[in-house]
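With one protein chain held back, the other chains of the complex are shown just where they sit.
In order of appearance the chains are A and B, and numbering begins at 1 in each one.
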Amino acid sequence: MANKVDVAVIGAGPAGLAAAIAAREQGAEKVLIIERAEQLGGLLPQCIHNGFGLEYFERDMTGPEYEKAFVERAMGLGVETQLETMVIDLDGERGITAVSRKHGYMKFKPGAVVLAMGCRERSRGAVGIPGTRPAGVLTAGTCQRFVNIEGYMPGSRYVVLGSGDIGMIMARRLTLEGAKVEAVVEIMPWPGGLIRNEVQCLHDFGIPLLLEHTVSFVHGEKRVEGVSVCRVDAERRPIGGSERFIPCDCLLISAGLIPENELSRRAGVELDPVTGGPVVDESRQTSVPGVFAGGNVVQVHDLVDWVSREAELAGRSAAAFADKGRLKPAGGVKVVPGESIRYVVPHTISGREDVSLHMRVTRPGLKATVKVGGVASKRFRSVRPSEMIVIDLKGDALKEAGTGGELTVDCRMKEGD
Amino acid sequence: MEARETVICIGCPLGCRVTVLQDKKGNVTGFKGADCKQGQKYVLDELKNPVRTLTATVRTGDEGYPLLPVRTSRPVLKVLMRPIMRETAKVTARPPVKAGDVIVKNVAKSRADIIATADWPGPGGEG
Partner (left out) sequence: MPFHETEVLIIGAGVLGAATARELSRYKVDVTVVEKGVDVGWGITKANVGVVCQGRDTLEFRPEYHRTRLLWRALPLMEPLCRELEVPFKKVGAYMMVRDQVLKEKLDKLAKRTESLGLGSDKYYPFTELREREPYISPEIKGGLHDPEIAVVHPVYLTQALMENAVSNGVNLMLETEVTGIQAGHSEFTVQTDHGEIKARYVINAAGEWVDRIAAMVNADDFVLFPIKGYVGVLDRNCSQLAGSLLAVLPEEPGDMNIVVPTVEGNLLFGIQLQINRRHDRSTTEHMARLALANARKLIPEISEKDVINSFCGFLMFRNFEIGWHECEVAMSARVPRFVNMTIGYPGVSASPGAALEVVEIMQADGLKLEPDPKFNPHRKDIPDFSVLTEKERKALVRKDPRYGHVVCRCETVTEGEIVEAVRRGATTLDGVKFRVRPGTGRCQGGFCGPRVSRIIARELGIPETEVTKAGGGSPQVPLRTKQLLEEGGGDG
């Protein structure tokens, strides 16, 4: 098939759709999205709740509505798609090997590649929960797919481990579907998701949020019969004697998301051990020329709107690269996370163009000031690791400041939360 | 005697616990814990009129696409969420459906409709 593909986008979730649209709008002629699932949209079709699009469309939309808006734009622009197609290899020269029932085994080399594989959930094994191994332990996202798409419920009485957004949203969803959610258990002293979800998914339904607790044991031989829940100390270790048994037939895990970078690794893309995603410059180019990345594959975003925005940037850059390398070389200035900053994306900037820095703090705090070298600073009434911070830098300011090859980002804050 | 009610503000990551002070007639006399005007407005709205957009699914009877995602056409009172869920569970959507189509009118007498949030052309259809 396609040896004339200008931009190949791997993944048809919100990132892939936005990247493909932006690449077409930027002038790439043939843009192809390759998607492993049966439909476009990635996880959006199963995210039937609202809260999407507030930033991007300034409207409160559900996942399917947000998806539809992007799918219609992509189709209108003639973006091509191949569903139920798995990219099984990406080499260091943009060579793609993919396979599908319909198209068989194919190899091609596009002008540029956008990685838009999104992220996966941490599993029970990765979280390391002791106990037996019965049916009824699954991630919140897998449960969401069963309940909202496939039409099945994995149980009627739940405990959710981890207060990530999907976990809290599923707690509400399952309660509304007539199930009982006994508790949401969070190992940290603060919730893992957005305040909005804590209030509207848990408080609204009287679902207890147990902070500084964990599931210390899974009981049951064939099906889950219950879990032991206990308090944890400052090192997040279970406190002996604090255990109590909660009967349930299902344990949902919502203990974090990990960018899905199997293909990036195969291609030799350099990864940031903190974000779990590729090291990128401000155009979202990775360490492999012509391979770009955007969305949750780079960093796990709180809002899909930001996934779309970041992927658009990657898509535009990919189109420019595919057009005879018409992409300005970026990089030059390293952006370094400093005090109380866990990571900053992008990892390098040109120091000449306007750029948005995305970052997360290491701990919650009040009256925080984020300083970007001597170039910019921004105050926040409060900061939390679960809420991404975005700081826009002006190219002019950067040029004036003369950064000396490195920009350190620090956050000073009062303890809090 | 003053009445007090506490609401968690969702306006920003701070998540302030705001206590609203009221006199006997129910007039708001002050706030505790909210430093910003937007927060006070949110808290008042949440106290007087706690509404949510409810999202759910309805059956289709189509094995390949068993559930159609839906939402209420406008926010509904929190207390109506469960009655709406029960009523919606009894409904089977009929194809073809376009996002925005009304599936249940005035669901559970909430004055909101249940509307589709995705297209469903019917069994064997595209999409």
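The working rule: a residue touches a chain if its C-beta (ideal position, glycine included) is under 8 Å from a C-beta of that chain, and two chains touch if they have at least 3 such contacts.
The structure displayed is predicted, hence computed values, not measured ones.
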Contact with the hidden chain (one of A:Leu54, A:Met86 or A:Val199) = A:Met86
Where the complex has a chain not shown, which of B:Gln40, B:Thr57 or B:Ser110 is the residue touching it?
-> B:Thr57
Per the touch definition above, residue among A:Gly178, A:Pro247 or A:Gly405 touching the missing chain = A:Gly178
Footprint left on chain A by the chain that the document does not show = 36, 84, 86, 88, 97, 99-105, 120-121, 123-126, 128, 130-135, 138-139, 141-142, 145-156, 175-180, 216-218, 222-223, 238, 262, 265
Note that chain B touches the absent chain at residues 57, 59, 66-67, 82, 85-86, 89-90
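Convention: only the chains that are shown with their structure count from here on.
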Sites on chain B touched by chain A in the complex | 8-10, 12-15, 35-36, 52-57, 59, 66-67, 69-71, 78, 81-82, 85, 99, 117-119, 127
Touching chain B in the complex, chain A uses residues 39, 45, 48-50, 60, 62-65, 67-68, 148-151, 176-178, 194-196, 198-200, 203-204, 366, 380-384, 386-387
